[in-house]
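The full complex has more chains than appear here; those shown keep their coordinates.
Lettered A and B in written order, each chain numbered from 1.
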């Protein structure tokens, strides 16, 4: 494959099911739309040429990589035998902060947790436990996050009001520190 | 006089390794008295500069002085052999060598880490397999959440003293700008200049803050108006081009 085709493959992979438009690709790679189209064609042909689990499609000018459709029964089987996933401690902490402080930006969450949580937020979003809720008025207009209906289901909550007030937690936790 | 400060060291062992290299001491035939002298000089010079020296450095210093004084005492071979204790010099050298090993590996880990930061995965394809996704993949209950929040709060409260200590230290204008940006997010669109000084414990930070505000005005992040003797700042609403969309 030519260099530009390879770069397009990598970029399409990273953005996933959202895909990229011919214009976006041409602007990113600083080359003409003709060249992009040619490279996208080369990529599609490359994927078709082999027996492959991935395909490259161009739907109305939006180019994306998709899994081949014969994979889906296997995916279904895989998901059905997968044990329920335990949320990691850091996932729980991030969710707790969002549930208590929503809507909240990534930077605000990171300030509370003291660690970066970019990847964690993407994971929680992919799991549909949190979603984007507009943008803050702060400089850079960062994305605001809030919890979803799925979150309420998973944690068996009728409403966020059911969670105890922070002051109640604070009192009990300072006791815990000293006993 | 040293041109380095205590902040550059990751602990007393790191400092000792630095001194051994700097003063060309022989690690395998370590002159404890000389190392103690150098180490003590260093700590003293830091204290003269009013730099905070963490207790770990002082406790290792006490250890070094103890080794040194033991060496000066007349040796009673029979007692030493009977006790079969490890020679304090050997144990110090062993600790230094072990620490050096881990110090060395960090470079490699850092390289690997930075390289990994430059390759990306893709998110789970939800839409593609939406019809086959089971309803609930995740298990949990509200108690898990409450416990997690408790942990966060305990950690935050434990970290508070450390953060205050840092705030009281000398901040650079750039650091102060970062702090102001966060503070200002919580303010209304326009606010009095004094608001920016609300958390300043001393005149030094007030000055730094003032410089930071001037810089932010220069950068176009803040606008100001003067009303009588009162200066008001206004958050600039101009979009800086950032939008998280692809």
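Everything below uses one rule, namely that a residue touches a chain if its C-beta (ideal position, glycine included) is under 8 Å from a C-beta of that chain, and two chains touch if they have at least 3 such contacts.
It should be emphasised that the depicted structure is a prediction, and the values quoted were computed from it without experimental measurement.
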| item | value |
| --- | --- |
| Overall composition (this structure file), stated as a label formula | A x2, B x1 |
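The criterion applied here is as follows: only the chains that are shown with their structure count from here on.
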| item | value |
| --- | --- |
| CA centroid of subunit A to CA centroid of subunit B, Å | 30 |
| Residue ranges of subunit B touching subunit A (in the complex, touch as defined) | 120, 122-129, 132-134, 136-142, 144-157, 159, 181-182, 185, 221, 235-237, 239-240, 242-244, 246 |
| Of subunit A, residues touching subunit B in the complex | 13-18, 20, 24, 66-67, 72, 75-76, 79-80, 82, 84-87, 89, 92-93, 95-97, 99-100, 107, 111-114, 122, 125-129, 136-143, 153-157, 162-164, 166, 169-170, 172-174, 176-177 |
